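Note that this complex is displayed minus one protein chain, with the remaining chains in position.
The chains carry the letters A and B, assigned in the order they are written, with residues numbered from 1 in each.
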Amino acid sequence: MSPVLEMRSISKAFTAVKALDQVDFDCRAGEVHVICGENGAGKSTLMKVLGGSYRPDEGEIRLDGAPVRFQHPREARAAGISIVHQELSLLPFRSVAENIFTGMEPTRWGLLDRRQMDERARALLQRLGSSIPTGAQVADLSIAEQQLVEIAKAMLLDAKVLVMDEPTAALDDRDAHALLRLISRMKAEGVAIIYISHRMPEVMAIADRITVLKDGRLVWTRDRQDATVNAIVTAMVGRELQDFYPARAATEPGQSVLQIRGAGNRHLRDIDMVARAGEIVGIAGLEDSGKGALAQALFGDQPFTQGEVEIGGKPVVLHSPRQAIAAGVGYLPGDRKREGIVPRQSVRDNALLTLQAMAAVLSLPNAGVRSVAEADRNLRTMDVRAGDFGQEIATLSGGNQQKAIIARWLMQNPDLFVFVEPTRGIDVAAKAAIYETMRALANEGRAIVMISSDLPEIVGVSDRILVMHQGRIAGELPGGAEEGAVMQLALGVTGNAAEREMV
Amino acid sequence: MSVNATPVAMTRRGFRDVPVPVVVIALAALIYVTAAIVTGQANQISAAGLTGLLQRTVALGLVGLGQTFAILVGSIDLSVAALISTVAVLASYLMQGDPSMIVPAIAACVALSLGVGAINGVLVAYWGINPLIATLSTGLILQGLLSASFTFLSGSVAPSFQALAYQNLLGVPLPVLLLAVFALAAWFVLAKTRFGAHLYAAGGNPDGAKLAGLRVQRLVLGAHVIASFAACVAGLYLAARLQSGTPWIGRDGIYDLESIAIVVIGGTLLSGGKGGVLGTIAGVLLFASLDASFNMFGVDAFLKQVLRGAIVIAAVSVYAVRNRGHVA
Partner (left out) sequence: MTVLLNAVRPTRRRTAWLSVNLALVIFVVLYGVIAILQPNYLDAALFMNFLRRAAPLIILACGQLFVILSGGFDLSMGAVVTLVVLAASMLIGGDPDMTWTVIAILYAMGLAVGLANGLIVSFLKVPSIIATLGTMLLVNGLALAWSGGAPRGDLPDNFRNLGRLVLKDVPLVGSLPIAVVILVVVTLLAWWGLHATAYGKRLLAVGDNPRAAELAGVPVKPTRISAFVVSALSAVTAGILIGGFSGVSVNAGRGLELQAIAACVIGGAQLLGGRGTIVGALFGALSLFALFTLLNLLGLPQALRDSLQGLILIAAVGVTVLRYRRST
């Protein structure tokens, strides 16, 4: 059977980064083709090319054998390509029915036919096994319900090709099962389904074929029978995995640098933890487990409202980032672009920013030659590759930007470092360098708290692992623990859910 | 991966379930009645007094209706004040008191304002220029050309055109009916047509709207054309009302800022995607009753301006203060 969709040698580059490099992909009617890959492997970019959001630099897309070129998502939609997006594309203040029908509103005598919208929306949601009221405002729904609305929206069209980008990520077990059943039904109806996921049980359950992408390249495409979970994971992660992470500390950790007792706030409860000099404490957990909130609380960004925090043995109040900095906390934010760099300032000024932020207001900006020299030295220590430290930081690659921000904190010499998703979206070489820096900082006697969603990273880098679940610390594991064990704690170890999630 | 729900939506309960426009209208009534009673002018609470009150809402209400479209789609229009002046001056200049020129003059004004709206839309939607700056600039250009060309009052509208602003139909002043018709039309478009639904989509989540296949740029352009057209109608009304336009009529009426204020007071989100016509009408009623109350209390004209500035800031901040991020 010839494929409904063929994508040949698709390439797409963003400024310096090649997001897709000569990727081939196809999908047949009535099959589920799963795409696997790590974050940044190019899955979403490939689907955005397919959906008309991005135009490929090279390559060809054929639909039913005929070449197509989408200039706008509406053209892809019209051609029968329907996408459930990973970032929700919903309108928060409009009703469920209005959202499902965005751009496809039925009319009667030129007027919106709201009754028809409501009826068809209700029917669609019923097919998904959901009874969300069609008149509800989307902002009032839970994330899972919003996800279902998004799916219903994509199903409204009689799609030839249906793309689902991690559709179960926010769904609970029951909703996820309903969705998987629905997918089998649509498959039987002859729809070509592209499914992106990294939940292995799910992948093995529904896939007919599996494609693995890594760093923008196609690793392989295989029939499900010919693929094992191990093979997929190996292909996703690549070979360098073993020697990727620096050796753990040889010596026992020293004095406790950070001590938290009974702390909490709106998102966190009963937090008790210690981080000692010389160790890297990894914090793992699912998306809304509270691990992000813990990082923000440690840095005074979303302060604790109860409990006690001691740094270096002294009780401290962390009500603002400034107070946290003064107390000896350094912070590498998770979203480099939005929270890390000041893009139009020079690399050097970025590295000097915290020094300047904490200096007397009218003191000379670079406190003279000395601190410029120190900044440059730190930037060199971090091996920031820039033609000139006077150049705007936005011109650097993500990895170099991240290193420059670490250099910013080296100027402060903090006792406690909070790293949030330190290697998200940066290339492999820079990753290794950042891990080494973290280890070196720990070896110099600092305490490091690393919040990460990247399980291999958590397991490979941390000396101890704290796993969060529903705003609490659910348990502690030693460094190098099995990823499965971390996942179990993260899921709250409750029957089915855990099994479904387990790798 | 979540739709930004404002705290309002998540925590609303009880009293907060009352729609914003209703609260605003109640507030407007309270202010007006209190002022009338306190100043011993209870006669203001009569059919005649209320008609006078409604009459005050016409110009600002018309501009506000147009501004509602611009704001709903996630843009804003600061050029309305200059456009009002231009239209008012152009109408009286072209008519020169001659009734036969009424239609051509109106046509010219409409054509001009559609052009201005299209330019605003192109700058904002296609060139990607920040709407505040783009429309501020087009306003400046218009104002400059206008005051350079007409330094003194030139001509007046035709008497029969002027009469339109003073006539009554079934005891209701014609301009009030005009506003009502436009408000109804605007409500109809926003609530009952696909175009309206698409405007909400483009304002509420431009990326999502694009992914759903909408041509967001065209929608923004359309909203700007509507905003300019509404300003044109307001300018024509003012020309009729005052017999002739002056180059400062829009600026002195602060129609740019006040139209934004009434839209926001009515519960329309300044970032777009939520709100509607009813809120804007409620907002203009509130402003009119405040204005009427100042008059009843005999507030000095300049002091009135001070109060207006303070009220605009207060009104916008009521909605903006919950904003969690930084605003510049």
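Going forward, contacts are C-beta pairs under 8 Å (C-beta built on N, C-alpha and C of every residue); 3 or more make two chains touch, one makes a residue touch a chain.
All values reported here derive from a predicted model rather than from experimental measurement.
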Just one of B:Val22, B:Ile37, B:Leu50 or B:Leu145 touches the chain that is missing; which is it? B:Leu145
Omitted-chain contact residue, chosen from B:Arg56, B:Arg241 or B:Arg308: B:Arg308
Which of B:Ile45, B:Ala118, B:Leu177 or B:Ile254 touches the missing chain? It is B:Ile254
Residue, one of A:Gly135, A:Gly262 or A:Gly390, that touches the chain absent here: A:Gly390
Applying the definition given at the start, please give the residues of subunit A touching the unseen chain. 15, 299, 301, 321-322, 325, 331, 333, 338-346, 349, 352-354, 356-365, 367, 390-395, 408
For review purposes, identify every residue of subunit B that touches the missing chain, sorted by number. 74, 76, 123, 127-134, 136-148, 151, 254, 256-257, 260, 270-271, 300, 302-310, 312-313, 316-317, 320-323, 325-328
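Operating definition for what follows: only the chains that are shown with their structure count from here on.
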How many angstrom between the C-alpha centroids of subunit B and subunit A? 43
Complex interface listing, subunit B residues touching subunit A: 1-6, 9-10, 191-194, 196-198, 200-201, 204-205, 207-215, 269, 273-274
State the interface residues of subunit A toward subunit B in the complex, per the touch definition above. 51, 53, 72-74, 77-78, 83, 85-94, 98, 101-105, 107, 110-112, 137-140, 143, 146, 153, 169-170, 287
